[in-house]
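With one protein chain removed, the remaining protein chains of the complex are shown where they sit.
Chains here go by letter, A and B, matching the order in which they are written, and residues are numbered from 1 within each.
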Amino acid sequence: MTVWAVLQVMTLVLIVIGSVLAVWLKDLLAAVLALGGASLLLSLEFYLLQAPDVAIAEAGIGAALTTAIFILAIRKTRRKEEE
Amino acid sequence: MKRWFVLAAFLVVAGFLVLLGTGMRPFGAPKAFEMDQYFIDYTQAEVAANNVVTAVVFDYRGYDTLGEATVLFCAVVGVALILRKVRR
Partner (left out) sequence: MSVVVRTIARILLPIVFAFGGYVIMHGHLTPGGGFQGGAVVASALALVLVAFGEASLKKYKDLLSALESLGGVAFVVLGLIGIPFTFFANVLAGVGGLFGQSVPPGPNPGYLNTAGTLPLMNWAVGLKVIAGLGSVVVLFGLFGGEDDR
């Protein structure tokens, strides 16, 4: 039981770190990859909370498709964020 | 000035989230469980399906799935409208 609790706390801390990196990074490609990693960890958290349906949907939509669309959009525009 | 305003807004939102988090019920013990128990008891007899989640999504709550499909259609139409070839 405590193993699951420790795993969940680690996953949540990594999700927060990935989200903060996605806001903080100036390189947009790295920010998108951080967002994809946070989304994949969120899918792992859904699986740990015994919701495999939502986990599959989150892994497909959030981690794969959103990252692909963002990367396609970055390829058409600029890569660096400007102030 | 703007920095202090952002900090105050962050503290207010974080305080509300922590306040809500302290009042959460324990995992696996929802407040209202009668509807869940009905689904668990009667899905296999009424829908003849073993997957209760799919039975809820496509049978008991079919209207919601129809709305979800409409939302997806609207998103695709919006993307196709914005990214279409502009004719001059």
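Assume contacts are C-beta pairs under 8 Å (C-beta built on N, C-alpha and C of every residue); 3 or more make two chains touch, one makes a residue touch a chain.
For clarity, every value in this text was computed on a predicted model and none was experimentally measured.
Shown as candidates are A:Val6, A:Ala30 or A:Ile56; the residue that touches the absent chain is A:Ile56.
Touching residues on chain A toward the chain that is not drawn are 52-53, 56-57, 60-61, 64-65, 68-69, 71-73, 76. Although one chain is hidden here, its contacts on chain B can still be listed: residues 44-51, 53-55, 57-59, 62-63, 65-66, 68-69, 72-73, 75-76, 79-80, 83-85.
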